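What follows is a single structure, written as C-alpha cells, with notes after it.
Moving on, here comes chain A:
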Amino acid sequence: MTAVLEARGITKHYGHVEALSGANFDVQAGEVVALIGDNGAGKSTLVRILSGAESADGGEVLFDGRKVNLTSPTDARELGMETVFQDLALAPHLSPVQNMYLGREVMRKGLLGKLGFMDNKAMREGSRSAFDRLGATVRDLNGTVGGMSGGQRQGIAVARAAAWAQKVIFLDEPTAALGVVQTQNVLDLVRRVSGEGIGVVFISHSMPHVMEVADRIQVMWRGRRVATYNKADTSMEQLVSAMTGAVAQEAS
Partner candidate 1 sequence: MSTTTSAPPASTEDAPTSRLSRISRLQALQILILLVVTVAVFTALRPDTFLTGFNIRGIVQNTAIYAVLGVGMTFVIITGGIDLSVGSVLVFSGVVADKIMVAYGGQGWGTVFVGLAAALASGLAWGLLNGILVAKAKVPPLVVTLGSLSAALGFAQIITKGLDLRDAPQTLVNDIGFGNIVGQVPTIAVVSAVVVIFGIVLLHRTRFGLYTYAVGSNAEAGRRAGVKVERHLIKVYAFAGLLAGFAGLLNLGFFQSTTIGGQSNTPLNVIAGVAIGGTSLFGGIGSVFGTVIGLFIPIVLQNGFIQTGVQPFWQQVVVGAVLVAVVYVDQLRRAAAVRGTPTRLPFLSRAGSTSRKGSA
Partner candidate 2 sequence: MKRKSTAIVAALAAVALGAAACGSDSDSGGASTGGAKDGNYKLAFVQGVAGDAFYITMECGIKEEAAKEGATVTTQGAQKFDPTLQTPILQSVIASKPDAILIAPTDVSAMQQPIAQAKAQGIKIVLVDTTLNDPSVAVSAISSDNTAGGKAAFEAIQKLAPNGGKVLGVGVQPGISTTDARDKGFEEAAKADPKFTYLGVQYSQNDPAKAASIVSAALQKDPDIVGIFASNLFSAQGSATGIRQAGKQGKVNVVGFDAGPEQIKALQDGTVQALIAQQPGDIGVQGVQQAIKALKGESNEAKIQTGSTIITKDTIDSPEGKAAAYKASC
C-alpha cells in the first residue's frame, strides 16, 4: 500500500551541524506512527520539514506517491496535513471556537461576509461537533483558552489539527506536560483520529505511551532512521537500544 506520506534521504544542516543525514520516514493512512530517538537525533527537524515549516537541503518527500515540494506550512495544509508543535500555537485570549477556526473563519454569506462579518453560530456548532466527535473535553466553549488546564488545551490543539486534517497530523511531544488522566485523554484522542483514516505521527520520549498507542515505531539516531518496528513485534528494551545506536544503520 502506498504510504500517504514518505520521506527519502532527507538531509538538513544548520551551519556546521548536520541535523539530518539521509533520513527516511513513512506513514500509512489510518496508522499511528511513533517517532522516537534520543535528543539531537533529528526528530523535530524531520517533523518541521515534513510539515512545511522548514525546507530540506536534500532528499525528496512523496505524498500519496507523488513528489511534492513543501515550501511553507500552507503547502502542507493544502495537502491535508496539520501539525501541533509543543507550544500548541493557541492564542490564550481567544476562545476554543476562535482558536479552532483561526485563519479559516466561516464568513457570513454575501456582502456582510465580504465586509468581514463572521458566522459565529456556524463556527460554534462546527467546533462543538468536532470536540464531541473526538472526545476532547471542553467545558466552556466561550471561555478563554488561557484559563484552561494544560490537558484541555492539548485536547483543543489536537482536535483542531484533527478536525482540519484530511490525511496526516504531526504531534510533537503531545503528552510531555500532562498528568495521568489528561494523558489518557490525549492518547484516546489519537486513537480516534487514526480511526478516521488519518495518519498520526507523534514524537515522544515516553516509551510507555509509545507502546500503548502506536501501531508502528520508527527510531532515529544521529539524523537517520535506524529501525522500524511494528509494536507487536518489539519491546521497550529493543527500542531503547535502537535509540542508542546499537542497531546497525538500516539499508535504505
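FYI, contacts are C-beta pairs under 8 Å (C-beta built on N, C-alpha and C of every residue); 3 or more make two chains touch, one makes a residue touch a chain; residues count from 1.
As a selection rule, all candidates are chains of the complex that A comes from, given by their letters.
Predicted model, so just to flag it, every value in this text is computed and none were measured.
Checking the candidates 1 or 2 against chain A in this complex, the single touching one is 1. Contact residues on chain A toward candidate 1 in their complex (touch as defined above): 53, 73-74, 77, 83, 85-95, 98-99, 102-105, 107, 115-118, 124, 126, 128, 130-135, 137-144, 146-147, 150, 153-154, 163-164, 166, 176-177, 188, 192, 195-198.
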